[in-house]
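Every protein chain except one is present and positioned as in the full complex.
Naming follows writing order (A and B), and every chain is counted from residue 1.
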Amino acid sequence: MKTQYQRAWLFVTPVLLLVAFNALIPMMTVVNYSVQETFGDNLFFWQGLDWFEQVLRSERFHNALGRQFLFTFLILIIEVPLGVAIALAMPRKGFWVPVCLVTMALPMLIPWNVVGAMWNIFTLPDIGLLGYLMNHTLGIPYDMTQDPVAAWVTIIVMDVWHWTSLVVLLAYAGLVSIPYAYYQAAEIDAASNWAVFRYIQLPKMKTVLTIAILLRFMDSFNIYTEPFVLTGGGPGNSTTLLSIDLVKIALGQFDLGPAAAMSLIYFAITLLASWLFYTLMTKNDNKS
Amino acid sequence: MRLKSLLPAAYILFLMLPIYWLVAMSFKTTNEILAGFSLFPQTWTLANYIEIFTDPTWYWGYINSIIYVTLNTVISVTVSLPAAYAFSRYTFVGDKHLFFWLLTNRMAPAAVFALPFFQLYSAVGLFDTHVAVALAHCLFNVPLAVWILEGFMSGVPKELDETAYVDGYSFPRFFVTIFLPAIKSGVGVAAFFCFMFSWVELLLAKTLTAVEAKPIAAVMTRTASSAGYELGLLAAAGTLTIIPGAIVIYFVRNYIAKGFALGRV
């Protein structure tokens, strides 16, 4: 049992100060902007909740939010089953295990703009490997700077390339922690492969999968650099996700008020959705 | 069995293709790239790499990145150790709320913080320094490090602490000579993830720097936008950014699965 010890606050003070400096002060700035109007020269006028109303009513925000949800939904529905399938098919011991782990983790350690640049080079219509294969070998017209569908497919495939390994590694860690006796018992009980997956492997992976889904949700919802470098939000606005739109408004147009209001709404949605996910996925544990 | 290993093999192939293309591009001459498609470099050239290693803007980009990433890893792990210890061993007023609040910062979109960070760090005179980026990355790395370390520390029985106190160890001496060695794999995992997330982040790093501390990733975006045809150079720079990650991952390969197994990332 843990001891009650109020002086433990001293232990957490450095963390508290550091994170508060980074989180609270900027957050206050954002809140400050979100309720004021400025015309430069540090002149501010009280604006109340007008910016929030404007953002929430604007079609541009609705569209960006819609695209964001679509993007997150698509990558979750691809990456989670694919990651689990790969983890199931991976060897449990031997020489190939570290090889798999290292090569699979590699994409996650590449700077995000390099990921974008790499995919840009990879998909260039005439000189990229993928672009050339599609256009010249397979004869499928493919140019993501012109075609919104191609752009969407490309950012989805890029995210699958970049982040499926996270699901693989988590699911794999869950799988290797299952004692061998479970498989032996299932074999004796004449359980089918599907039953082994459904009643042994899936339940044992539940915790790590919850974390995987949560992380993939949060990170894909906050994604900025990779699609920005790859498509710049285009063609048109077709791949302008929430973060890209936010940066466009804040740093491109310097509309601080609406940008700040949008930031807060954005953050609130992320928090709310993460919380919902978490509650939904863990609610079975508390029942019984 | 053979059929089963096809899926991981195909997946790894899929992962390697874009990387191969990047590396192949980096050894091609600009002429060859612009002339059209070739699967292998026809005339191998090191010109792109030579340019990077002779141009201070380029190689200082690398040095800058490595400086702030290292700085951030050290700061994050150091401040997180006592905090994680407190969370794993004691209860105190508001501990749960504090822990949850820390984690919410992991969820904050970097884009939300870009502009306020620029203003904040300019105001305190840290703009365009390595420290600024290192501190800013603490926003998401400290909560992560606390989370990982807390998991590892909770796995160490409390009796270890008590035995040490009975043996007359002072707290700092116990912490450094007994407790830290007991959770060293946890420190390794935490440091790995701090390194990783600081190394791959660009938006904040770019916003907080101009010249002096400009990260390699930001140098690359300049090249990408100003001279679209310098693809070989861009590819070479990109290839070089993969190397530190590959080295780090090789050293911690046995700990990664363990860190993940704790269910904490």
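Assume a residue touches a chain if its C-beta (ideal position, glycine included) is under 8 Å from a C-beta of that chain, and two chains touch if they have at least 3 such contacts.
Methods note: contacts and distances are computed from a predicted model.
In the listed set "ABC transporter ATP-binding protein", "Aspartate carbamoyltransferase", "Ger(X)C family germination protein" or "Putative oligopeptide ABC transport system membrane protein", the entry agreeing with the UniProt name of the missing subunit chain is "ABC transporter ATP-binding protein". The hidden chain, counted over the whole complex, makes contact with A. Of the listed positions A:Leu56, A:Val153 or A:Ile200, the one in contact with the omitted chain in the full complex is A:Ile200. For the chain left out of this panel, the touching residue among A:Tyr182, A:Phe197 or A:Trp275 is A:Tyr182.
Interface residues of chain A with the unshown chain, by the touch rule above, are 179, 181-182, 184-185, 187-192, 195, 199-200, 203-204, 288.
Methods note: only the chains that are shown with their structure count from here on.
Chain A and chain B have Cα centroids separated by 16 Å.
Within the complex formed with chain B, the chain A residues making contact are 2-9, 11-12, 14-16, 18-19, 21-23, 25-27, 29-30, 82, 85-86, 89-91, 96, 98, 100-114, 117-122, 126-130, 132, 136, 161, 164-166, 168-170, 172-174, 176-177, 207-208, 211, 215, 218, 221-222, 224-225, 229, 242-244, 246-247, 250-251, 256, 259, 263-264, 266-267, 270-271, 274.
Chain B contributes residues 4-8, 11-12, 14-22, 25, 33-34, 36-37, 39, 75, 79-80, 82-83, 85-87, 89-93, 95, 98, 102, 104-117, 119-120, 135-136, 138-139, 142-143, 146, 196, 199-203, 216-217, 220-221, 224, 231, 234-235, 238, 241-242, 244-246, 248-250, 253-254, 256-258, 260-261, 263-265 to its touches with chain A in the complex.
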